[in-house]
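Note that one protein chain of the assembly has been removed; the remaining protein chains are unaltered in position.
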Amino acid sequence: MCRWLAYSGTPILLENILYKPAHSLIDQSLHSKLGVETTNGDGFGVGWYAPDVDNPGVMRDTTPAWSNRNLQELAGHVRSSMFFAHIRASTGTAVQQTNCHPFRHGRWMWMHNGAITDFHEIRRDLALAVDPELFLDIEGSTDSEMMFFLALTFGLEEDPPGAVARMAGLVERTGHRHGVEFPLQMTVAVTDGRRLWAFRYSSQGASRSLYYSTRVDTLRALHPEVAFLSEVSDDTRLIVSEPPGDLPGAWNEVPESSWGVVQPGANDDLLTFTPAAA
Amino acid sequence: MCRWLAYSGTPILLENILYKPAHSLIDQSLHSKLGVETTNGDGFGVGWYAPDVDNPGVMRDTTPAWSNRNLQELAGHVRSSMFFAHIRASTGTAVQQTNCHPFRHGRWMWMHNGAITDFHEIRRDLALAVDPELFLDIEGSTDSEMMFFLALTFGLEEDPPGAVARMAGLVERTGHRHGVEFPLQMTVAVTDGRRLWAFRYSSQGASRSLYYSTRVDTLRALHPEVAFLSEVSDDTRLIVSEPPGDLPGAWNEVPESSWGVVQPGANDDLLTFTPAAA
Amino acid sequence: MCRWLAYSGTPILLENILYKPAHSLIDQSLHSKLGVETTNGDGFGVGWYAPDVDNPGVMRDTTPAWSNRNLQELAGHVRSSMFFAHIRASTGTAVQQTNCHPFRHGRWMWMHNGAITDFHEIRRDLALAVDPELFLDIEGSTDSEMMFFLALTFGLEEDPPGAVARMAGLVERTGHRHGVEFPLQMTVAVTDGRRLWAFRYSSQGASRSLYYSTRVDTLRALHPEVAFLSEVSDDTRLIVSEPPGDLPGAWNEVPESSWGVVQPGANDDLLTFTPAAA
Partner (left out) sequence: MCRWLAYSGTPILLENILYKPAHSLIDQSLHSKLGVETTNGDGFGVGWYAPDVDNPGVMRDTTPAWSNRNLQELAGHVRSSMFFAHIRASTGTAVQQTNCHPFRHGRWMWMHNGAITDFHEIRRDLALAVDPELFLDIEGSTDSEMMFFLALTFGLEEDPPGAVARMAGLVERTGHRHGVEFPLQMTVAVTDGRRLWAFRYSSQGASRSLYYSTRVDTLRALHPEVAFLSEVSDDTRLIVSEPPGDLPGAWNEVPESSWGVVQPGANDDLLTFTPAAA
């Protein structure tokens, strides 16, 4: 339903990633190739960490990304070493700022592509499972924000993979109790500004697309002529719903039911993701 | 925090009420005199019944009413015999369409000026009291919409005064349980398109202002020169947070802790409003 | 670049035309089939005549039509016997309300699909040709509004076909003077609330698509089972960039370089359109 992109690496102007590639995320807002919807025009958001500010800045708006001038201005004048960008195709919930990704809680950001099946029917049950203190901070009406607050309830800040697994488990159990066969479909990115986790999972085993970029040193050897690759560090990484650009060897699919983390010194291991039992 | 206006009577272009009077509601969006806030620029809404359509139309937007051209166009080209208009001054909740009044459920509309004290703290408890089937239709994050859905839960469609009294009772009990001395402050209008109820109440006995217009036949006798009065029926009525215009004898204060109904054949009786015990 | 629709006939709720057909205009905002752009998400507008009000009401907004709730509310609660609707795909000019169609001047409305080639370059020359009194009322920055004000300058209110021909002639001469081979590409609808004119023309002879509906009495004989056809008068007409629905025999292409008028007693004659010499 949506497309997203997460960047971690050498600080750069956001426009280098969001606007400049041939099939950039902004271009995907108008013409997505891999998405369920080819148009992702129901709002967008970008979240970035600035030097010496703990919490990320988040700019979200309800207009299409492709024509939003403020997004273009921000992207052309702000540098960051860790940022998220998301373009939305609503499946019915209101097009409003509080429903745009990324969502933020303290220094944490979360964004999502996918859906909780029949969310409207099980929303109340899920809401009851959110920590009452955290519940107060839910502002919008999407399944994505609810998933974030469930993960926070289940310990996201201490153990992201475990918390996401517990959230997924609860969603599946709740859905099954309401007679939904395949309750969850998700690709999720979450960060605290230093590390970046990504998840791909669906109850049906037919998840939305997700890709990660090849290590820059490997890419640089393959494409010594690409100037951009000489400007960013070896461990600069992108995780995307749909690859921008068309550089051979640059993109690798995240397998079904798996997760990984981008952090200093991490290798490319992708681990199996399994929703947690109660 | 807000200003509102409810009209019932001879079908007229909305602009006759919303724009033309000297101190009109639209003027009040920029320069309110009686409100807690002098500016009500955090969005607006208008709801109206059209001939042969059961449910009211509702146009809401997040920009200030004073500069909204679409509101002006609508008001200049739509006639109605029953309409609501509301201008908002947010006290912190997001400025978004789903937080603008009036709220609608089927053929019912609801709007509110006031606040539930410390709503943020007791929101979850109130949400749990909403009928699970109705809960699904809550779209925004305001206390006003929550009050509407509580009233719907408590039988608004069968017994409006009783349902509002039960809602108010629940809010007060919940607030008291959280240590809030004066939990509720409200002026509310609610309609099904045929009858119009208005309520003025606050836990502290110091409610926001509320006025109702004098019967048109009385006014016409007082002011035979006012053309507008000859164009509307005797039982045409306005209920307002703050009187527009400056016609002597036109406005009467709704007393503290009272409610009334506007309907064919009704007189001017105002009854005492008391929140219902559990 | 855009899609539009003009309705003249029995007063109906706008939603019957804008939302209900299978491939409705609102659906075309997300998935156009015949347009240069498949997405028309850069704003929209609807203009309608109300009983006993001379000038049409015009509601325009910069968000995509497909997700705009106010448009849906208006369409579900307003009836009109003559209305325009337009969805926009900007080719670079700002996405703002004053650039959305239809444009209005007094009781006249105008909307357009197409472009003046290299408009940016010849905009100043065209602006100088606008009547200085009229110039004051230009609010936006589109070629479409400029074409409207040139046509008004050249007598639109007295002789629509002549004024449009003079406008087209001026645009072509001005373009040629600036070295543009094919300066004009247009389908235009214009109305005074009683009659409706439509034009299809391009300098290159390769105009954007335009269709008009078959007379209702003919259609009714072909499709006696279609309820809607029994609810509207014989001379109810639609002119559209792209046919909604899929009723066989319902749509006829407007030929290249032609114009026609919809008015009581008019037949289906389409006349040749030729830009006027200086």
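A, B and C are the chain letters, set down in written order, and residue numbers restart from 1 in every chain.
Definition applied: contacts are C-beta pairs under 8 Å (C-beta built on N, C-alpha and C of every residue); 3 or more make two chains touch, one makes a residue touch a chain.
Please read these numbers as outputs of a predicted model, since none were measured by experiment.
Undergrad: So which of A:Y7, A:W48 or A:Y212 would be touching the chain we can't see?
TA: Touching the chain that is not displayed is residue A:W48.
Undergrad: Just the residue numbers, please: which parts of chain A touch the chain that's not shown?
TA: Spelled out for chain A, the touching residues are 13, 48, 50, 53, 56-61, 69-70, 73-74, 76-79, 97.
Undergrad: Mind listing the chain B residues that contact the chain we can't see here?
TA: Counting over the whole complex, chain B touches the hidden chain at residues 30-31, 38-39, 41-42, 62-64, 66-67, 69, 90, 95.
Undergrad: Using the document's contact rule, name the residues of chain C that touch the chain not shown here.
TA: 94, 96-98, 120-121, 123-124, 127-128, 132, 135-136, 138-141
By our rule, only the chains that are shown with their structure count from here on.
Undergrad: Is the chain-to-chain touch network here best called a line, a ring, a star, complete, or other?
TA: Per interface graph, the chains form a complete graph.
Undergrad: Using the touch rule stated at the top, which two chains are linked by the largest number of C-beta contacts?
TA: B-C
Undergrad: Would you mind listing the residues of chain B that make contact with two or more other chains?
TA: 97
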